[in-house]
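Missing here: one protein chain of the complex. Every other protein chain is in place.
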Amino acid sequence: MSNVLQIAWLIPILPLVGFIINGSGRNVLSKGVSGFIGSSVVLASFLLSLYVFIQVKNGNTHVAHYFNFINIETLRIAFDFKIDQLSSLFLLIITGVGFLIHVYSTSYMHDEPAKDFAKYFAYLNLFVFSMLLLVMGANYVIMFIGWEGVGLCSYLLIGYWFKNNNYTDAAKKAFIMNRIGDLGFLLAVFWLISKLGTVSFDEVFAAESLKKLTTTDITGITLLLFLGATGKSAQIPLYTWLPDAMAGPTPVSALIHAATMVTAGIYMIARSNILYTMAPVTLAVIAITGIATAVLAASIAIYQNDIKKVLAYSTVSQLGYMFVGLGVGAYTGAVFHVMTHAFFKALLFLGAGSVIHAMGGEQDMRNMGGLKKHMKITHLTFLLGCLAIAGMPPFSGFFSKDEILAAAYANNPVLWGVGVFTAIMTAFYMFRLYGMTFLGKFRGTHEQEHHLHESPAAITMPLVILAILAVIGGLVGIPEVFMHGGHRLETFLEPVFAQSKAITEKHTLSHATEYMLMAVSVGGALVALLFAWNRYSKYSKTESEPAGFAKLLANKWYVDELYNAIIVSPLKSLAGFFNNIIEKKVIDGVVNGTGKAVNYGSRQLRYLQSGQVGAYVLLMVIGMLVLFIIQLFL
Amino acid sequence: MNITTILFILLSAMAAGSAIMMLLNKNPVKSILWLIVVFFAISGHYVLLNAQFLAVVNIIVYAGAIMVLFLFVVMLMNLNADSEPAKNYRLHLIGVISGGSLLLVLVSALMKMEMQQPVQMKIGDAGLIANLGRTLFTDYVVPFEISSVLFLSAMVGAVVIGKKD
Partner (left out) sequence: MDIKAYIILSLTLFTIGIIGVLVRRNAIIIFMCIELMLNAVNLLLVAFSKMHAASEAAKASPSFASDAQIFVFFIMVVAAAEVSVGLAIIVMLYRNTHSVDVNFLNRLKN
């Protein structure tokens, strides 16, 4: 059956073909055709992924070798795809959610001119291609190609409306912050090559290779890789690009900045889990970074008024959760949360997109309200998404979040405490968002109210499908306390994390403790939920501006300003110094000075060329004299 | 000190002295006349070296033809007057010093040489008309003929340049 897995190469190639067709034919293709091509190639990839997934589920994992990418002396980097449990799961998420978002986009982007429409789909397909390459690559270099590719597509799509300067600035910010992380990734890869001479996952994770690495090596490599992950997955200190990335079209935010690309860091760490398990220092760093990001982003989300900004900070916060999961060794939990988060966050973003669409581009929640009766499907699916992210049982978020929190408690109760606090804040800001948007009275203009309508089927269908997934998606990971053998995801992923499992001591919590933990987090979240529901369904525009601590939160802890003050401004003034002093005075001075010196020298030498024959003869005689002296006496 | 040496010194003094006189004289005609004296002195040297042919040719060509040409030019164009305005003496000084130091350098280099080579005086048939004529019309007949072409072209050139317009 291994031959069947040889078709794996078609999965990324199909979106690439879509990219080429849409990209090269953007001037001739009609909107319908380019939308159809863009969506259908991803659908085909999804079907192939499904097939591959079933094969993998039957225990048919495989590394497909295609050709040698780099082949110099002892270093051989193959262009290989690794098809195993982890990558096949990610394939499903990427192509599945990706397909729904493509379908959604055909309607959402319908007002764009045909040329831009095709360009949009070309970028989207290129993104899917890069993401698939990232996930399927069987070594760090192929992964890095995909890693860079998704960064590029993210840049292109954030700056999709490139005529707006703020948007291109946001795109540049995302790109540059990602590059900082990418440098860490690249250094880690070089470190691996210098120590082991290979970057292939199978060879690096083999027991005999791991023996060659000292603790310093592993800690250094994993920390550098984690730096790459903080860039891509928007963790402290490189998270500020993600909220700004909301400048892109909403489906892009859903696909790239919620469901797929930002989870690349988690995928990469889960893929290299054995390295991380062997580096407890790095794990502690990851856990602390993750929880700090989670709580910081959640606190910021509470006071944001832009519907997409709330979701963006929520994404950062949830990504923080996933890193906590990785940091405490709950790799399955982290991957589980990636999956459920992909469902409900994509749902929420698409729902927000539907709202924005109905509101005619309005994103400020203060001008919304009472949309419940105008947009029934959007409202219902959005509510389900909010319940899922708030961790209400039995929605999917409950299971995955609970798993991470339980593992965090076993590792360190403080982590758990902060995690629960974040969960409560999550419930609060999500229902603040829900209340301000769907409940109460409409606060926008009459024109907008007149325009309000439910979105077309191409938008609502993906919402419904994602809502179903967000509700039942958690059932693949029912914890042990509820049902023995209920955690089918863990069983499925077991081979991937087997090496790590073998060297970590197993924390087991008593069932009573686990019930208690669940009760605390669910109870807390429920209280916050009801409080927010109650308070924000009566929200009116007259509410005072946030002050004091709330103002600090509303201004995002002034992190952007801090970065500006300590990094951007000094760099700018340094650049200014180089531009004004070094460039203009020194370099230009040298260049112009050379010219001036030659000019001046020539001007002086010109007096020798008097044109007077006598002067020439005199000089000739003197020259002869000198020559004779040299010849005869020296 | 025999007669040859006395003659040599006399002729040398005459040549150098006349050359200096030629330089110092402001009047071009007088300068030309002094130069003719120099050429005569040099012809005397040729006679002393028993280069009879060259001695004669020197007088005919130089002192005769060329210098007469000079005189014609000066007199026909009425350049006889002192045409040189008062000159910058610093430039004179520079010219004399640089020329003088050139002479000094060459002479002192010559004096450093430990060389004693006598010159055949008053005897020897190398400079006789018969020998030179034979060599000129056998070994050097081609350059000799070419030199006539040179003369022709110089003549044409002089006519072209000297034409009124």
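As written, the chain order gives the labels A and B, with residue 1 at the start of each chain.
We adopt the following convention: a contact is a pair of C-beta atoms (placed from the backbone, for glycine too) under 8 Å apart; a residue touches a chain by one contact, two chains touch by 3 or more.
Note that this is a predicted model, so its numbers are computed, not measured.
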Q: Quick one: say which of A:27, A:74 or A:609 touches the chain that got left out.
A: A:609
(Q) Residue by residue, what part of chain B touches the chain that was omitted? (A) 4-5, 8, 12, 15-16, 19-20, 22-23, 28, 31-32, 35, 38-39, 42, 45-46, 49-51, 53-54, 57-58, 61-62, 65-66, 69-70, 73-74, 77, 79, 83-84, 87, 91-92, 94-96, 98-100, 102-103, 106-107, 110-111, 113, 115-121, 124, 126-127, 131-132, 135-136, 139-140, 143, 147, 150-151, 153-155, 157-159, 161-162, 164
Q: Provide the residue numbers of chain A that touch the chain removed from this figure.
A: 609-614, 617-618, 621
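FYI, only the chains that are shown with their structure count from here on.
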(Q) With centres defined as the mean C-alpha position, give me the chain A-chain B separation in Å. (A) 99
**Q.** For the chain B and chain A complex, residues of the former touching the latter
**A.** 91, 94-95, 98-99, 101-102, 105-106, 109
Q) Contact residues on chain A for chain B in the complex? A) 614, 618, 621-622, 624-625, 628-629, 632-633
